[in-house]
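Please read through the structure below; I'll follow up with questions.
All protein chains but one are shown in place.
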Amino acid sequence: MGDPDLTPAAYDFVAARRRLEAKAKSAAEKLTSIEDAAARVHDGDVIAVGGCLFSRTPMALVREVLRQRRRGLTLARNLMCTEGEFMMVAGAVERVVTAWMSIGLPWGVSKIMREYVEGGKVAFEEWSHLALGLRFRAAAMGVPFLPALTMLGSDLVPVGGMKTIDDPYTGTRLAAVPALFPDVALLHVHRADRLGNCQIDGYPHMDVDIARGAATVLVTTEEIITEEETRRRPDRTVLPGFVVDALVHVPFGSYPHECYGLYEADFDHFEEYTGAINARGAQAVADYLGRYVYAPPTYADYLDLFGGERLARQQRQAKELVPGS
Amino acid sequence: MGDPDLTPAAYDFVAARRRLEAKAKSAAEKLTSIEDAAARVHDGDVIAVGGCLFSRTPMALVREVLRQRRRGLTLARNLMCTEGEFMMVAGAVERVVTAWMSIGLPWGVSKIMREYVEGGKVAFEEWSHLALGLRFRAAAMGVPFLPALTMLGSDLVPVGGMKTIDDPYTGTRLAAVPALFPDVALLHVHRADRLGNCQIDGYPHMDVDIARGAATVLVTTEEIITEEETRRRPDRTVLPGFVVDALVHVPFGSYPHECYGLYEADFDHFEEYTGAINARGAQAVADYLGRYVYAPPTYADYLDLFGGERLARQQRQAKELVPGS
Amino acid sequence: MSAAATAAELLAVMGSRQLTDDTTVFAGVGVPLLAAALAQQRHAPRLTIVVEGGIIGPQIKPGRLPISTNEMRAGHRALMLPGITDVFLFAQRGFLDYGFVGGAQIDEHGNINTTALGSDYWRPQVRLPGTGGANDITSLCREVIILTAHEKRRFVKRVDFITSPGWIDGDGSRRRAGLLFGGVSRVVTTLGIFGFDPESRRMRIEALHPGVALPTVRDNTGFELLEADKIAVTEPPTAGELTILRALDPERRFLG
Partner (left out) sequence: MSAAATAAELLAVMGSRQLTDDTTVFAGVGVPLLAAALAQQRHAPRLTIVVEGGIIGPQIKPGRLPISTNEMRAGHRALMLPGITDVFLFAQRGFLDYGFVGGAQIDEHGNINTTALGSDYWRPQVRLPGTGGANDITSLCREVIILTAHEKRRFVKRVDFITSPGWIDGDGSRRRAGLLFGGVSRVVTTLGIFGFDPESRRMRIEALHPGVALPTVRDNTGFELLEADKIAVTEPPTAGELTILRALDPERRFLG
């Protein structure tokens, strides 16, 4: 049942470090266009997508990667949602590395995921949620593995080729969760300055580890702040500018997924989307991609498809749930 | 040169977990007196002290542990300052586990440390700064070790008995930095609610890992906030209440050390203190303990020795350096 | 309000009673979160709820129940938002007492399958969503409680795939696999409450819900159940319990 193809690149910490050493870690301006940012994703790359399920998904970046017709990607994300379905139906992805994939409880098991995985068109490499988190964390720490007490004794062990290790102090056998060094990290954050210093509100998900482990880091942000504002609250910064390669200013950059405190996920939209899939299967997703991804030339055009009233409603709902700040 | 006595308790993650399992992890009121909090430190304990050097040292707790005349302690702290000298001269400590000890650059090498370590009265178990940080982090993660690329090839390796491990994926040899599970963690934070949910401003040092790794956690706080206030900014909380065993409200709880944004370290006081040591050696510290630790019955009496004007000056200096928030 | 409990209400009530005060519980969305919130409001005021999305101590807004573990509804009025990996590390360290899980297949040793039906992992007959955090919860919490509808297709002799290990093959096999802590202590279903024989770690009937007959349980279970020395009958949900539950989910999104 095991998969002998656990990509060496994924845990080769020496190669991963050499890539970073060869790269400028600069306090330079990082602001660019979404097209330029997404162009740093190449066919065959292992891309890690930040956020979690329908929270803080870097939707503008995902959309642009699809528009640029990338192929043969490995998509690593702890819990996958619509972005995974898009990539499957668009033919962008060969393998997903995840702990769970579907849209959300009310909509049942993802029919798209079932079709593509059961049909052997996409490989589903499953890790436990913590194990995947530790894969990103090991990469962020620059080590090839982290010891853990999870996944042992389960049939998940051979799926991704996880090995065990004996603790040199007590002799206890532990899981040795291998690092996952992505080629590219795609993230969406609340605010960043032009040097790429990023701040996130609310739950941080796994974004920080993903970014620190990746060779290239692309970030979209709801808001651009001045360097002065970053310096006013340095304890809010979660990524330093020298980690970030490209930064794009994209308000509503996760929509129709949520962004903590700013807008709630658009459940009505999910309802419509899953309804169409129930009626027409993968074709409904292909149609959706045509309408939402390929047709609108800019992200503003994309947001227009939802309409300002809808966006404002989702903002109000967020304020009801997170009144603070 | 090696020390065969690396305490098994320090890295026995199974025993450390059993201690936590046996303990109530409660959302109960944690507020108590400094005497009651410090009484949870027992002779022979391994205590880990939060903050770093002269920043956010839990001085009120250190003072109370000394007042209760504890003996045979092992004191673990990444960079040690006056609190380490106090514990040496008071006869409270048998071993220090640290990366560095002195007061600060302008005052040269600690004469007290030299006297006690060169004389064999206190063992100085040295780890690199990162290694000590990883010892606390391994404990926080509940694992017996963490792999790393530091300390290898140095003469520090045998001092604390660090072992190496071969990465099961690439075969590379790595440092296996052993966990350090303290019996008690002593911390000082900016604010906490009565349930023990803690928030820290500025640099977090290693406090969070220390607390999560310890069997018992004692916290002093500059400010008590309502649970409602915690819920307003949950992304500022760094320790949840169920980790904390005892909480004490102690404004200026680090003084004469600094508390980020609130008061600067009292360098004039350090100057006086080291001047007395230069003149009279360990006796100067014994006199200091008499005056600042044993004589003043309460922490308020202790602060009175500095005087309100001095405290206000240190507050002003902090505001000049950290104008924000 | 005095209407008979639905299946979901029954599960939530029976689940909530498993939780003691001054503890922590790792709860997924839906019935587990309702069970935890009910316990907190009724008999365990000092219980802390922990949610997989990196959320500690949330207070659910009635009528705005979350549908995922990582969204603002799940994080409503939380005390702390530490990130997902760190929430699981709290469990690994030993800070999380209880964990609730469910599953598409559950076997006689309490193993759970939420990965795939069929024998070939890479070409499954039915691909399921995957473990999410269930594997970690069953590996790392001090005590795991399975909360599930009781159906024959779900209660199988051996799961097709062990996503989340219960007692594995029984007889110490869990500890030998390196899972040094925890284990499944209870299976709370719509028919009764089940435990495990301390030696063989095979599932056994410990209590039946009022009105449920033993043959009904056996007919709805795909393997042979052991019996505790004495099989108790659970107390039915009280009006007080149902009132609290129904106030939490007025839209009956999860209560059925």
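To keep things simple, chains are lettered A, B and C as they appear, and every chain counts its residues starting from 1.
The rule is short, and it goes like this: contacts are C-beta pairs under 8 Å (C-beta built on N, C-alpha and C of every residue); 3 or more make two chains touch, one makes a residue touch a chain.
Just so we're clear, the structure is a prediction, and the values are computed from it rather than from any experiment.
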**Request:** For the chain that is not shown, enumerate the shown chains it touches in the whole assembly.
**Result:** A, B
**Asked** Among B:V89, B:A148 or B:L218, which residue is in contact with the omitted chain in the full complex?
**Response** B:A148
**Request:** With the full complex in mind, choose from B:A139, B:M206 or B:V219 the residue touching the hidden chain.
**Result:** B:M206
**Request:** From the listed residues A:G142, A:G160 or A:P178, report the one that touches the chain absent from this view.
**Result:** A:G142
**Asked** What residues on chain A make contact with the chain left out of this view?
**Response** 14, 16-18, 20-21, 24-28, 139-143, 195, 197, 212-213, 227, 230-231, 234-235, 237-243
**Interface with the undisplayed chain - residues on chain B** = 1, 3, 52-55, 78-79, 98-102, 104-106, 109-110, 113-114, 117-118, 120, 123-124, 126, 128-131, 133-134, 136-137, 148-156, 159, 164, 172-175, 202-206, 208-209, 258, 260-261, 264-265, 267, 318, 320-322
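Going forward, only the chains that are shown with their structure count from here on.
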**Complete:** Ranking chain pairs by contacts puts first A-C
**Request:** Determine the centre-to-centre distance between chain A and chain C, using the mean Cα coordinates as centres, and give it in whole Å.
**Result:** 29
**Request:** Mind checking the centre-to-centre distance between chain B and chain C? Centres are C-alpha means, answer in whole Å.
**Result:** 39
**Fill in**
So chain B residues touching two or more other chains come to 14, 141-143, 231, 234-235
**Message:** Can you list every residue of chain C that touches 2 or more other chains, as numbers and ranges?
**Reply:** 75, 81-82, 89, 92, 180-181
